[in-house]
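Worksheet for the structure shown next.
What you see is the complex with one protein chain gone and the rest in place.
Residue numbering begins at 1 within each chain, and the chains themselves are lettered A and B in the order written.
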Amino acid sequence: MHILAFLLRRSVQAVIVMFVISLIGFSIQDNLGDPLRELVGQSVSEEERDLMREEMGLNDPFFVQYFRFLGNAVQGDLGTSYFFKRPALDVIMDKFPATFELVLGAVFIFLSLSIPAGIYCAIHRDSWITRFIMSASIVGISVPVFLTAIGMVWLFGVELGWLPAFGRGDTVELPWGWETGLLTWEGLSHLILPSVTLSSIMLPLFIRLIRAEMMETMSTDYVRFAKAKGLSTSRVRYVHAFRNTLLPVVTVGGLMIGTLIAYTILTETVFQWPGMGFLFLEAVNRVDTPLIIAYIIVVGLIFVVVNTLVDFLYTLINPMVKLPGAKS
Amino acid sequence: MAMLEIEDLHVAFPKGKKAEVEALRGVSLKLEKGERLGVVGESGAGKSMLAFSILNLIAEPGRVSQGSVAFHGENLLELSERDIRGIRGNRISMIFQDPMVTLNPVLTIGTQMVETLKAHRKISDAAARKLCIAKLKEVAIPSAESRLGAYPHELSGGLRQRVVIAIALLTDPELIIADEPTTALDVTIQAEIMALILKLCREKDVALILITHDLGIVAEVTERIMIMYAGLCVETGPTQQIIQAPHHPYSAGLLKALPQFAGRGTRLYQIPGSMPPITALPPGCAYHPRCERATELCKAQVPPLEHGHACFHPIDQTEAAS
Partner (left out) sequence: MISLKGFITRFLSDPVAIVAGTVLLFLVLMAIFAPFLAPQNPYDLMQLDIMDSEMPPSWRVGGDERFPLGTDAQGRGVLSTIMYGTGISLLIGVGAVIVQGVLGVTLGLVAGYRGGWIDAFLMRLADIQMSLSTLMIAIIVLALFQAAFDANTYADYAIFMLIVIIGVAEWPKFARTVRSSVLGEKNKEYVDAARVIGLPPRRIMWKHILPNTLTPVLVISTIQVAEAIMTEAALSFLGLGMPTDRPSLGSLIRSGFEFIFSGSWWITLYPAIVLVMLILALNLLGDWLRDVLNPKLRRGDD
């Protein structure tokens, strides 16, 4: 099938998912807190309240209100944050670059470490390095991410004082309004501890996964046949075995996106990293409903987009599945 | 000097932490240039192990624990990894059992053919592709040119096995080892593929080791037979001779079990019991629990391979005739 058909199909799916998420978001808004009280406080009389209620359309039926909400949401209006007194979407998008760069740093770290480590452990099954990595990985899986974070802050930030442990440092604003911390040493140094922490929980999982999958592909008939053809060891390993190892790794990687986003909340909390997760937790503590809903919708959108990209990547590396979601 | 000479080959697998079990327990064979040998036995007899140990491709944690594989007088088991790679897929090729899993699913047919050539020859991409197309035509693959860009899953099982055969022939090898090349295929195309292998071997004077559990195929294709049971060769000799007058009771049993050798209307014979796993071999001749001719001697000692069979109580001609 054609690439456009694939994108179209995925867009339709994405719209449906977003529709459901928005419905959930709206029912939360509808049931949680009174927007009027948040806006005007207690000092306004009962008649004036009723009038405003009517003007704001709060007495309309559920679905009328929902479609108004949806209409606004499509135009980028997810309500106004009670605390910041600014459009909730703007508040969130201001924090998006921080979270994005944190995730980018973490993904960079764990991919560049887990792939070589996983391959090494699959090939040298009985070496002491493999045994060490495998034992360390089960310990790594067992340490909750917030403890790693606390440990990092305490050791490198406080005791040794090598690296900054809180915040993002100074950022540089790019022409399109993106605040980046990647261009200065100060920004990068602030990124190190949080991104190492965030990668620490994914790293052992991926090493184990890549090792297991690589061991499995190394024992397949096509790898044996590749050896029987007299190909070089590196070609057998990297062209024949590793390319097939990538397929399940990409699938599982796609499944980890939700977990990764959840862990950004934990990591950002400990490092006071000014990202979306930190903002979300503050919003929860302040019962800033529009901001909570905006976060859920933005995260839902990120989730849908990344999942589509992962599926797309999967079709690129796996010729057998021309189109995920298509009926075979 | 024979082209291929295997001497007392043992393959062992670890069992638990210290012990080992032997999947091959001392197998020897000789193969001349252009000769076709059938290796027959039930699954688990060690046939595939024999095939893979020739190219030193025993899967871990197995290992060749004893013996030699001499190819033109050179022991393949002692070659460096680099040198053995020069033999594999070049002078000795293999055809695997199941074409559905022999070809790498994420690489095109062209890639998997060209890489084989490039591993052994200094050749340009264009020339390699041309040669690949020629080989695909030789194995009778229709519209060979367009197949180079295809992925394995786009071809049927029969076509895939033809591709595997084409890959095996790419470098004009002296010996092809075919491990049950038709077992995984549809019955209707089994004969076609077998005929193709036979034709190509004859035309190019390529030696063949055909590993199979099917004595019928062996009878049609090969000149000599080796019958294996529980990691040992129990009988070997010219194909026609063994089929007409087997000496070992196991060979006789296998033959009796073949429909084409059973008389019309008679019940198909079945050897009683099943082959023991290599982890639990009985003492003495491994076949004795299933053998009607077994005596106390068979339970105590492993019969040596003499006069082409390893049996204390071989079936002799006069007896067979009666």
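Keep this in mind: a contact is a pair of C-beta atoms (placed from the backbone, for glycine too) under 8 Å apart; a residue touches a chain by one contact, two chains touch by 3 or more.
Worth saying up front: this structure is predicted, and the values here are computed from it rather than measured.
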| item | value |
| --- | --- |
| Where the missing chain makes contact, among the chains that are shown | A |
| From A:129, A:143 or A:183, residue that would touch the chain that is not displayed | A:143 |
| Hidden-chain contact residue, picked from the options A:73, A:103 or A:292 | A:292 |
| Absent chain, residues of chain A that touch it | 28, 31-33, 138-139, 141-147, 150, 153-154, 158, 205, 208-209, 212-213, 248, 252, 254-259, 261-263, 265-266, 269-270, 280-281, 284-285, 287, 289, 292, 296, 299, 303, 307 |
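Everything that follows uses one rule, which is that only the chains that are shown with their structure count from here on.
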| item | value |
| --- | --- |
| Inter-chain centre distance, chain A versus chain B - centres from mean C-alpha coordinates, in Å | 53 |
| Residue numbers on chain B that touch chain A, as the complex places them | 52, 55, 57, 59-60, 81, 85-90, 93-94, 96-98, 101-108, 115-116, 119-120, 151, 153, 164, 167 |
| For the chain A and chain B complex, residues of the former touching the latter | 125, 219-233, 235, 239-240, 243-244, 247, 317-320 |
